[in-house]
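Of the protein chains in this complex, all but one are displayed in their positions.
Our next item is chain A:
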Amino acid sequence: MDASQHLLMRTKERLETAMDAILRKADASTVTIRTRKFMTNRLLQRKQMVVDIIHPNLANLSRVEIREKLGKLFKSETDLVFPFGFRTQFGGGRSTGFVLIYDSMEAAKKFEPKFRLARQELATIDRKARSQRKQTKNRRKRLRGTAKDKKQVKKQK
């Protein structure tokens, strides 16, 4: 019968969503963010803090999500939030890391290390292959002074 089948399906759906909510797919509102050791670093024009994220039944948050949440919390652009060093506690459910929030983009570009800017697409590190870099370095070791700057023409072997 249609009505009973319908009812069955509806209850099944409701049960499923309830189970999901309980077990794994907890929604984002159950994530708690706590900040510790907050400090406004005027010298480097930023705010720095240790962040504890409690995310029961979830994998730990990605850096993008952390940036969004903290941007909302501290009312700054997500571009200026730089999280790093997040480690999840043994057993899951809790991760700790560090976050820096800069006052302006110039300050961020000045003080933040290149690799962290590159993570957020604010700077690029164009590099040659690692073996190439090492070979140039070893070639340079044989030269002295300004000859290192000159572009050497490779010898024909």
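A few remarks follow.
By definition in this document, contacts are C-beta pairs under 8 Å (C-beta built on N, C-alpha and C of every residue); 3 or more make two chains touch, one makes a residue touch a chain; residues count from 1.
By our rule, contacts and distances are computed from a predicted model.
Among the names given as "Neuroguidin", "TBC1 domain family member 19", "Cell division cycle associated 4" or "Small RNA 2'-O-methyltransferase", UniProt records the absent chain under the name "Neuroguidin". Of the listed residues A:87, A:114 or A:148, the one in contact with the hidden chain in the full complex is A:87. Across A:37, A:127 or A:151, the residue that sits in touch with the chain not pictured is A:37. Across the interface with the omitted chain, chain A contributes residues 36-37, 48, 50, 85, 87, 90, 98.
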